[in-house]
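One protein chain omitted, others in place.
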Amino acid sequence: MKALIYKGPNAKAIEERPKPEIGAPGDAIVRMLKTTICGTDLHILKGDVASCQPGRILGHEGVGVIDSVGAAVTAFHKDDHVLISCVTACAKCEYCRRGMYSHCLTGGWILGNSIDGTQAEYVRIPHADSSLYLIPSGADEEALVMLSDILPTGFECGVLNGKITPGATVAIVGAGPIGLATLLTAQFYSPAQIIMIDLDNNRLAVAKRFGATDTINSGDGHAKEALMRLTNNRGVDRVPVSLHLEQLWDRNISITTRLVDTVSMPVLLKSLSTGKIDASQLITHHFKFAQMLEAYDTFAHAAETKSLKVIIEAD
Amino acid sequence: MKALIYKGPNAKAIEERPKPEIGAPGDAIVRMLKTTICGTDLHILKGDVASCQPGRILGHEGVGVIDSVGAAVTAFHKDDHVLISCVTACAKCEYCRRGMYSHCLTGGWILGNSIDGTQAEYVRIPHADSSLYLIPSGADEEALVMLSDILPTGFECGVLNGKITPGATVAIVGAGPIGLATLLTAQFYSPAQIIMIDLDNNRLAVAKRFGATDTINSGDGHAKEALMRLTNNRGVDRVPVSLHLEQLWDRNISITTRLVDTVSMPVLLKSLSTGKIDASQLITHHFKFAQMLEAYDTFAHAAETKSLKVIIEAD
Amino acid sequence: MKALIYKGPNAKAIEERPKPEIGAPGDAIVRMLKTTICGTDLHILKGDVASCQPGRILGHEGVGVIDSVGAAVTAFHKDDHVLISCVTACAKCEYCRRGMYSHCLTGGWILGNSIDGTQAEYVRIPHADSSLYLIPSGADEEALVMLSDILPTGFECGVLNGKITPGATVAIVGAGPIGLATLLTAQFYSPAQIIMIDLDNNRLAVAKRFGATDTINSGDGHAKEALMRLTNNRGVDRVPVSLHLEQLWDRNISITTRLVDTVSMPVLLKSLSTGKIDASQLITHHFKFAQMLEAYDTFAHAAETKSLKVIIEAD
Partner (left out) sequence: MKALIYKGPNAKAIEERPKPEIGAPGDAIVRMLKTTICGTDLHILKGDVASCQPGRILGHEGVGVIDSVGAAVTAFHKDDHVLISCVTACAKCEYCRRGMYSHCLTGGWILGNSIDGTQAEYVRIPHADSSLYLIPSGADEEALVMLSDILPTGFECGVLNGKITPGATVAIVGAGPIGLATLLTAQFYSPAQIIMIDLDNNRLAVAKRFGATDTINSGDGHAKEALMRLTNNRGVDRVPVSLHLEQLWDRNISITTRLVDTVSMPVLLKSLSTGKIDASQLITHHFKFAQMLEAYDTFAHAAETKSLKVIIEAD
């Protein structure tokens, strides 16, 4: 099969690889229908991610069709359409039981990282029963690609960790795909004000269309002043570029970090299916699998191409 | 001054009463601009509320203008426009500190109950600093009357106690003013499905307009079956008419009770001021103070008059 | 093998049965070392539990040794000593992911109910990876039998649902094994006062020894007055025998129901292993498996035998 291979820092290629096989009773083999590229893939290509070694098939997002399953898989059958979570979860270890799938002792973010990923014709998914989600017939499968990573990341790391509440004033620094996913899902909790901060006026315009109440272009170095003006000098829960804990110690604040766990998948699936959120808005470009390298170029030059998320479909 | 007086079961009258005076350093005297009638006022008139004795001026909702304040009042001054909370809170006792203003040791729901209320030209508000809310200039004061009681009641007792979350399936039994206030504020949390149950098709039509995803007229005795159909046999968090705890003991459910505390006032004020909610939709009729008895008649016969909330304005 | 069989209302017998076999890849066969009898077993024997049909091997508690495992079991191996949870959990269905193992779509409380249980020489445990817990060498295995059901039931249904906090005043109605397990685990949260209410002075004396600050024998019909005296007329969060919701509607209370989920098992195991709780205190009598019928008699007549929990060991 064809696959997009990480060849070491700043090198990638489409190469022929053997089709993956069931290795453990919990595995499933999925034929890919649609995948996409993540900012993390660009980091890997820069050589920033030590856990991802040259030779690896990249990609941790997408939807596909079940090709075969191992003996212990009970939730999926051949020909089921499935959404792939970027985080693989055994569901049984102590971390999975606490909802921290990203720290799963035999899973976590491994796809397109420590095992081969989704930018290929087929992918092997370990712990399939708890790492795939059945796509109901009639669903918008392209929009669902946004649920593999970007929407749960914005929702879990931004909205849930940020404890957004009705009436709150929220600032989001960065209007890229993750920031916009946070913007979309923050509205689940009806904050009074959502202020979006970015250097790119195009992305700020997109943010306005996605529901931001205010935007700030921080290019002039006066983002803080603009923020205080917009909030009657009350300020917001925000993420300064540099953290001065010696000034923050008495402010009753929380700084949280988190890798997406995709525990919010059931909530997001239900919200998408009832029209509470339109994930397809995040998709700006379409490519065929054979055009994968062009897709990477488009995504890597977002300022010029105005790309947010790109969809790569099976040929 | 003129005031609406409870004269004992099934009897009320507009009578002349002395204008109230400052009695404690924390008191304020408020000249009423707009008030309304609550279902609770109808209960009092039926003789159902033992704490409210004949001779009492009724009413616990409304907006007005500060006429005078006691020596310890620091937050309000003469001529300030204020929203009156139905719950009086000292802010200092152990219950107020836990956010349970309704159990305030020297307050709680006393207006139009154990002390004279707001259906009069003037009203005395104890603990004014923590029982009144400043109305910003330019606000829709009529819509704010809905914040005295009905919106915090729906929000606190229904939405917050009910822990409504994104993706949830919610049923609200009763589409009267409280049920509709619950419907409006439940949408702060983006539930996937809100099913409204009532006997009155007019109110169910209003509920649809207010954002209900589904409605059930329970008049045919098959509300439960309709509910299960609408939820793919999953059911919802609901309030059956009769509670069979012997059947419910193993269902992981919570039954909560609560008197409105109006602790949510700041959140609701901010949500109104930023247009997240349109409280004026709840108002169906307008009267002058001199028409108070007519207002009571209209409100008491809601099925025929299609009334939800009525506004009574100063003459 | 020998097993205790439910023979229909008021009838039980020890009979010879075939040793259970692996039926699904996730199954484990466990050789029982120690088991016990639950109040629920007595209910079954009265014919109160429709889901449990005659012919069933009873019992849902105990510790044992892994005899064999299915192909998909990865956490346990032959000869591992394991604690059996009374609740079987697949860990993958939507309820298990929300921590509601008791509502697992293919599990829940099935042992000694809809499938054969632990009062036998061997038992088959479905979903073994997420329904068994490894016993570290050196642990007090007898005390761990208390973790199969009774301690998580008291902790989850009583302490966690009851949201016990430091400084709180708590009343526990009923000083049987469940009430005492609640008493022991309530102390995890350092409430200021724990008042135990029962009709049996022996059990109230045990409660005092287990950490109750006060006890009330409710036999005189004046438990409420005693409770108010003990709390300076403030009252507590308590469970009246009959619920008068018409009197409780404005009290800011929560009534919760729940079947034990055993999600608290990791916390309880850690608490036991570090000596934060002494579960062995709950054990009052010991029997051999051949004495099972005598064990049932002793447990069923708790007032006379002063039994709390009985241990039944392999012969």
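Here the chain labels run A, B and C in written order, and each chain numbers its own residues starting at 1.
Assume a contact is a pair of C-beta atoms (placed from the backbone, for glycine too) under 8 Å apart; a residue touches a chain by one contact, two chains touch by 3 or more.
Because the structure is predicted, anything quoted here is derived from the model rather than measured.
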Contacting the left-out chain in the complete assembly, out of C:22, C:42, C:71 or C:267: C:267
Hidden partner chain, touching residue among C:98, C:276 or C:306: C:276
Residue among B:35, B:85 or B:130 that touches the chain left out of view: B:130
For chain A, residues in touch with the removed chain: 100, 102-103, 161, 243, 245, 248-259, 261
For chain B, the residues touching the chain missing from this view: 25-26, 71-72, 75, 91-92, 94, 96-97, 129-130, 263, 266
Residue numbers in chain C that touch the chain omitted from display: 165-167, 187-190, 192-193, 213, 266-268, 270-271, 273-274, 276
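One rule holds in what follows: only the chains that are shown with their structure count from here on.
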Any chain in contact with chain A as well as chain B: C
Gap in Å, rounded to a whole number, between the CA centres of chain C and chain B: 44
Residues of chain A touching at least two other chains: 266
